[in-house]
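Handing you a structure now.
Complex shown without one protein chain; remaining protein chains in place.
Now for chain A:
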Amino acid sequence: MRIIGWICWRWKMGIIWKFFFCCCFIVVTLSIYGDCLSLEDCILKSYFSKNEVLTDSSFQDLLQDELSKFSCKLLPGDPNPQLTLSGLERRLIGEGSHRHLSSTIQLQVPPQSFPLQSCKLVMIERLPSGVFADPFELDHLFHHGAYAGIGVFGDTNLELPSVSSNRSAVEIHMNFEHSISSGAMSELGIRIDLPLHARYAPLHESGYSEVAFGTPDLLVSCSMEGSSGMRSCLIVPSHDSNRLRTDVVWKIPCGIMSHTNVVSVVTFATAFVSTLVIVFASVLYPKPR
């Protein structure tokens, strides 16, 4: 500190630098970063602990395993608690490379009562190749209360074009507003907005690349009283496919292969011309004596 103080005094910046360094010696342990924020059980975390790359078939297999492992039946012969997905509407909001995928979900909860508590909706969005979710942006939204929990998995590199990147997936948990064990039929509407960004798409002569979104995986996660205490369980709501409007296509502008030769030649020619301008100016005009 004495040597730093001497140097600072000599350069007449002692006060400023000492202030900076004193502040910087205070270290506080703070943890705000997580990949599965406040989710006790994250299905995608289980998937990516066993798989490096997201594929639909292997994900479906894991999901079936999770559903049978964490069934909400009290006894093996009991029927599954009935929940119905009465409506799913999906829209892509915005223009350009940064948009929101909006999902409006309608759930019908039956009037029978069963020992399920603290239920929440789990939506797993398996993103197509060509778009990605920014984990830091979602972290910011999570801390502003937009979600009960959120996690991004897979290839979360923010910079690579889609030819050099793998798919990613987002798991979102949203709390219900009504208790599922109330005595009356409930119609629940939940809207989830997911900000997404486009990667640079592969080249195509049309100038646009189309990225199609599939149907998200929708589950309900609840806590139930089991033989050995409270445990989590999963329900897949039944649904009528005709009532689900899920076609969403994102047209992303992309480079055109036929431009390649012209672009290369003209780029280097312009660099050459600019070099000549600077070289001639340096040679022709007066130099330091």
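Descriptive notes on the structure:
We take it that a residue touches a chain if its C-beta (ideal position, glycine included) is under 8 Å from a C-beta of that chain, and two chains touch if they have at least 3 such contacts; residues count from 1.
One rule holds for everything that comes next: contacts and distances are computed from a predicted model.
In the listed set "Ribonuclease P/MRP protein subunit POP5", "BOS complex subunit TMEM147", "GPI mannosyltransferase 1" or "Coatomer subunit gamma", the entry agreeing with the UniProt name of the missing subunit chain is "GPI mannosyltransferase 1".
When the missing chain is restored to the complex, the residue among A:Val53, A:Ala212, A:Val249 or A:Val263 that touches it is A:Val263. Considering the full assembly, A:Ser97 is the residue among A:Ser97, A:Asn166 or A:Ser186 that touches the omitted chain.
For chain A, the list of residues touching the undisplayed chain reads 13, 16, 20, 23-24, 26-33, 95-98, 136, 156-159, 161, 163-164, 200, 203, 207-208, 251-257, 259-260, 263-264, 266-268, 270-275, 277-283, 285-289.
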